[in-house]
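Starting off with a structure, shown below.
With one protein chain withheld, the remaining protein chains of the complex are depicted in position.
A, B and C are the chain letters, set down in written order, and residue numbers restart from 1 in every chain.
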Amino acid sequence: MSKGGILKGETKQSVKKRHSLISTKSEWSSSDEDEGAQPHEKAIAAGQPNPPYCVRNIEQNAFGRREIEIAEQEMPGIMALRARAKDDKPLKDAKIVGCTHINAQTAVLIETLAALGATVRWAACNIYSTQNEVAAALAHAGYAIFAWRGESEEAFWWCIDQCCTPTATWQPNMILDDGGDATHLMLKKHGAAFKNIKGIVEESVTGVHRLYQLSKAGKLCVPAMNVNDSVTKTKFDNLYSCRESIIDALKRSTDLMFGGKQSVVCGYGEVGKGCCQALKALGCVVYVTEIDPICALQAAMDGFRVVKLNEVIRQVDIVITATGNKGVVTREHMERMKNGCVVCNMGHSNTEIDVYALKTPDLLWERVRSQVDHIIWPNGKRIVLLAEGRLANLCCSSLPSFVVSVTAATQALALIELYNAPNQRYKRWTRDQSRRDPETREADVYLLPKKMDEYVASLHLPTFDAHLTELTDEQAKYLGLNKVGPFKPNYYRY
Amino acid sequence: MSKGGILKGETKQSVKKRHSLISTKSEWSSSDEDEGAQPHEKAIAAGQPNPPYCVRNIEQNAFGRREIEIAEQEMPGIMALRARAKDDKPLKDAKIVGCTHINAQTAVLIETLAALGATVRWAACNIYSTQNEVAAALAHAGYAIFAWRGESEEAFWWCIDQCCTPTATWQPNMILDDGGDATHLMLKKHGAAFKNIKGIVEESVTGVHRLYQLSKAGKLCVPAMNVNDSVTKTKFDNLYSCRESIIDALKRSTDLMFGGKQSVVCGYGEVGKGCCQALKALGCVVYVTEIDPICALQAAMDGFRVVKLNEVIRQVDIVITATGNKGVVTREHMERMKNGCVVCNMGHSNTEIDVYALKTPDLLWERVRSQVDHIIWPNGKRIVLLAEGRLANLCCSSLPSFVVSVTAATQALALIELYNAPNQRYKRWTRDQSRRDPETREADVYLLPKKMDEYVASLHLPTFDAHLTELTDEQAKYLGLNKVGPFKPNYYRY
Amino acid sequence: MSKGGILKGETKQSVKKRHSLISTKSEWSSSDEDEGAQPHEKAIAAGQPNPPYCVRNIEQNAFGRREIEIAEQEMPGIMALRARAKDDKPLKDAKIVGCTHINAQTAVLIETLAALGATVRWAACNIYSTQNEVAAALAHAGYAIFAWRGESEEAFWWCIDQCCTPTATWQPNMILDDGGDATHLMLKKHGAAFKNIKGIVEESVTGVHRLYQLSKAGKLCVPAMNVNDSVTKTKFDNLYSCRESIIDALKRSTDLMFGGKQSVVCGYGEVGKGCCQALKALGCVVYVTEIDPICALQAAMDGFRVVKLNEVIRQVDIVITATGNKGVVTREHMERMKNGCVVCNMGHSNTEIDVYALKTPDLLWERVRSQVDHIIWPNGKRIVLLAEGRLANLCCSSLPSFVVSVTAATQALALIELYNAPNQRYKRWTRDQSRRDPETREADVYLLPKKMDEYVASLHLPTFDAHLTELTDEQAKYLGLNKVGPFKPNYYRY
Partner (left out) sequence: MSKGGILKGETKQSVKKRHSLISTKSEWSSSDEDEGAQPHEKAIAAGQPNPPYCVRNIEQNAFGRREIEIAEQEMPGIMALRARAKDDKPLKDAKIVGCTHINAQTAVLIETLAALGATVRWAACNIYSTQNEVAAALAHAGYAIFAWRGESEEAFWWCIDQCCTPTATWQPNMILDDGGDATHLMLKKHGAAFKNIKGIVEESVTGVHRLYQLSKAGKLCVPAMNVNDSVTKTKFDNLYSCRESIIDALKRSTDLMFGGKQSVVCGYGEVGKGCCQALKALGCVVYVTEIDPICALQAAMDGFRVVKLNEVIRQVDIVITATGNKGVVTREHMERMKNGCVVCNMGHSNTEIDVYALKTPDLLWERVRSQVDHIIWPNGKRIVLLAEGRLANLCCSSLPSFVVSVTAATQALALIELYNAPNQRYKRWTRDQSRRDPETREADVYLLPKKMDEYVASLHLPTFDAHLTELTDEQAKYLGLNKVGPFKPNYYRY
């Protein structure tokens, strides 16, 4: 590991990602506890090479446990999976390296994986997102957790390394990753052990991107599952979740009234669709910008004017980006916005709004409340910027537990699938392999099998008291389907 | 060809399909003109082996031409394609066998293909769906049209054969099919000529199904394009079009008021989604039945109760099927419906409602208006059945021209793609081929390349005065995209 | 009665109203039966001074009866009233002059009034709107019906006069009017008998307007009930009904696709609100014009851009008027519309679109189907005009029975209320009255008491299986309400 806290081979991008949720430390620290010595330093000082866990304060475990219990109530899908599969132990002998945000909802996932037979070691994928109480509760219950809020750069990698390093009793055979850092470290530093991995499950856009790049470069030797693009994930985490969080984010941060407001949504993918639907439903006039003619046509048919941003920038009250692109809202656009215009980003990238272009001496920044800045022009015009152009969801408290339950169940099933799949189902290779088929080299990142997607969905139906109809034998035969699915061809779009 | 009008090897299913739009002849014949001698008999009697065309009455051409001109105005997308590509002549020397419904909108497609360089010979894919005036106009303009309303079974195949049979001046090299009959006849009867086909474009569910079966059986030797599942087709022909036609079909046939009506939609695919959205928007209470947990979860998140049909059958005012399945609404269900309940089918199959089970002596059928029957129980209870359980769209006049324009542009582009593709892009084989790779045998039915889908969409944006945003060079690089698309991975769901 | 068919004192306006549904006779006559001798001429020729009825063809009664039976099924509210009140006979000895459209739904009202104890004599309020079969069925059942489709001007007044003229056995004491013609004739020609009238129930905008004018002029001596502005009437006949009929009218006449269409609705009253809601729900982009700032603010808060017509006239695909005003869409506007723009009127007045300005030699009118004209400009531009600018509802078959049931129940209850009200509740005066209080002179037109409105609504709830909650004694006391209503102050807006 390099001095500067950047692992050799690590890209600038991944560093940026690691900090992407951070504004200024003070915003995120509600207490003094993040200050002072990093917990791992004590462990190191104490000469403990392999501590069983490392958290901020193990005494907080009771409060954390209560948070976990509340989360269990709100995550019926993953709890149903735990109940149904705990006798089968489909993850028996699985040794999972986990690297994700660590909060009450993650704890429910971790304890589910354990109930299904797995052993885990877990680190945080973001230096500021750990809920210390939850980490304490997990550690107290015997899980090998290495995470706290306010990790230093060096501590961040130390924690992940605690999970990846093989020992006499710990030979990891699965990775559950969010952003690709555990995969990256394992590949770079523990190459030999990496070959024993049966599969990687990756959930983030960034991590998936890194996996596809590894695959293209011929460097990915184990099968990986892209759960970021699974149906339930896409539709629930994007469409349905954003339909609600855009309203929540704008309301909490600005108290604006939606009725009659003119707004423009840049991008009509799942996120944009969710935003548009909600804004329209609450009485906004909504314009859409798009680069893709198919999405543009959908926007038109759904009743939105498709425009270039410049055509409406002078008249709108709200500007929302949902493109994943960069430089979508420029300084030039912001020059033309009217007084009081609210600008926020719902896409995954923090580059959509050119925030840096606003950091010029002529503009005054005024923090009016947490996550809300007024950018004040010399003539007094104010632009209201949410979350400094980072994900506006940060203005809400958190993702709905239901969405997280869907994601967690998807992750668990992806682990089960990769762990139990017959040898031929998912291709892998090692450097020993003298001759690989060049065509199959890129085939190492997979989507979750449809049947698993369907199973995740079925776990969540009871929440809505939804009753599924079963095919009769005759109907199944007529349709050429198995009665228990999968029910659709792979190209089905939902 | 067999005596009974069934081509050797033809399945019962395809025969049923050919008649599937037919109720009783009298309903569809608004005049006497369908009666009397079949036009081709005159041709045969006159000893004309290769008549240049065969229509009911060439004198009707002026009226047909006017219909075509009106259709041109309403199909901006296909007309834009004609304008843009007519100098390039991308279908130069293409010789296309066409077998589709023949109406004004088809005529716009045919004349576009010709403008792009193709020669065509065209027959009807349904014995009752030809607009005689349009056929006359096309014939009068010099196109080789073989079609009239009210073809006999034997005439039906004669017409197709006129298009498929190779002659000194006609060696077909492309097929545009709707239902698979031209493909079937060509394969069965003109096997040698079939090998010269560069590609097949098929648009119907049935035809696509037959192609996949041929492919699986190793009998498909030329590449085929499944345009039925292209994005624009799926979303526009299903979701958006059904959103409107369900309202239209119910209103025209029954004059019912939607506000406050309880309805159940069986199936939450694209068609079901469109129906539910429209009914909810107009004030119906909507229930959904589903077999697929993913679609069921979507229905729940969209605000619909997901139930088994039996749970609500006693209380609903409207029952709509949109499953593609059989026996979805049974006699038993209908026994339990309340007086006045309207039953209709929006799926593609006419088997969804078990209409045959209603043909029992205890029930009285009363035709109350075209496409509307009252089924009367001994106790006086009436069920209102639309279109005898066939597609309820039949209760409306026709598909919106806009939707047809999307479909026609898709077909034209699929023809262009297959006709011009480099040799390796789409796999083909012939019986001569001594050794085929068994793995690639099934790969012969393709989806339209995304770029083509995007092009179809872009052709239709001007209709809505929709303005597309263009990527800057920097943005394209950031996203790893070509500035002109394609913009999405193949698995993108829209 | 004057030669020209205009009753002395009759205004031009009322004549226009009488013909307002008429385009050209041929459109409305589906058979030859409207031609030939007027039925009443035979009666007159036969020297029958007081024929028991006068209809086109009494032989058609069986078919008419069946139509009435179907209507009964679709009008649960009025049938419930019939069932509940038939023992009380609240209209015992009432002698009602009726003058309304005569169709199956009216027949259900007439037979309900009879079941409640009334005797009636009935004429048509429009010379073309009578369903002859229904009139025959009523006459055959013993009702004194004087109406047929295609009445001459002179026959029109003869028929009404048959109802109004007192005889030994017929002293009318109630009037149910639609447009004010029976009231007008009675007042002008049978002034003495008019004094015996206990009350007038009027349902049309025009008729109500005439009543208010009479009242202002001090000429109205009997109490009248304005049911046109009763809550249930306003909301159901306007908001809810138009929400559906705008879709139906546009679809049936033009087959256009709503998705993505730009439309402008002139006027955001109940009718405009219904139109906007439906169009938006089906994917239109909707603009609104308004003169009233309150309605304009509602439109804005509901998510519609409020514009002047000129701002959007060049870009819209659909123009809908719903103002009740005149000259809302002018020739100048139509000059600027784009090719294919559809123009229709949903307001009650046929003056909203300046159709006369289109009857200039430079423009070509082409009738493309019933109720649809293309107006063709010299440069080929076509405007699609529905119903020649008259009510676009004419493009649909008819009002939903449910709406008519609400209206009919309201009329019946208004008759019951006026007939049974204690003397002081509704003010009346006669010319004998030496000294009237000038302040109360205008008070003679009343709105239906709220309790009656509530009763009409309650009659229709079972249709929707809607279950009303009852106040406990304690709650009623807390709210200061009677447990059975009325539940709202008079100024409540719903």
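The rule is simple: contacts are C-beta pairs under 8 Å (C-beta built on N, C-alpha and C of every residue); 3 or more make two chains touch, one makes a residue touch a chain.
This structure is a prediction, so every number in the text was calculated from the model and none was measured.
Q: I'd like to know which visible chains would be in contact with the absent chain if the whole complex were considered.
A: Listed by label, the shown chains it touches are A, B, C.
Q: So one chain is hidden, and I want to know which residue out of B:115, B:301, B:357 or B:447 touches that hidden chain in the complete assembly.
A: Of these options, the touching residue for the absent chain is B:301.
Q: Consider the whole complex, including the chain that is not shown, and state which of C:165, C:232, C:350 or C:371 touches that chain.
A: C:232
Q: List the chain C residues touching the unshown chain?
A: Contact residues on chain C toward the absent chain are 229, 231-232, 234-236, 240, 270, 289-301, 305-309, 311, 324-328, 351, 447, 453-455, 457-458, 460-461, 464-472, 474-475, 478-479, 485, 487-488, 490-491, 493-494.
Q: Name every residue on chain A in touch with the hidden partner chain.
A: Its contact residues with the unshown chain are 73-74, 240-241, 243-244, 247-248, 251-252, 255-260, 262, 278, 281-283, 315, 339-340, 396-398, 400-403, 463-466.
Q: Residue by residue, what part of chain B touches the chain that was omitted?
A: For chain B, the residues touching the absent chain are 259-260, 280, 282-285, 300-305.
Methods note: only the chains that are shown with their structure count from here on.
Q: Based on Cα centres, what is the most central chain?
A: The chain sitting closest to the overall C-alpha centre is B.
Q: Any idea if chain A and chain B meet via the same residues, over half in common, or different ones?
A: Same; most numbers are used by both chain A and chain B.
Q: Taking each chain's centre as the mean position of its Cα atoms, how many Å separate chain A from chain C?
A: 60
Q: List the centre-to-centre spacing of chain B and chain C in whole Å, with centres computed as mean CA coordinates.
A: Taking the average C-alpha coordinate of chain B and of chain C, the gap between them is 43 Å.
Q: What are the residue numbers in chain C that touch two or more other chains?
A: Residues 259-260, 283 of chain C touch two or more partner chains.
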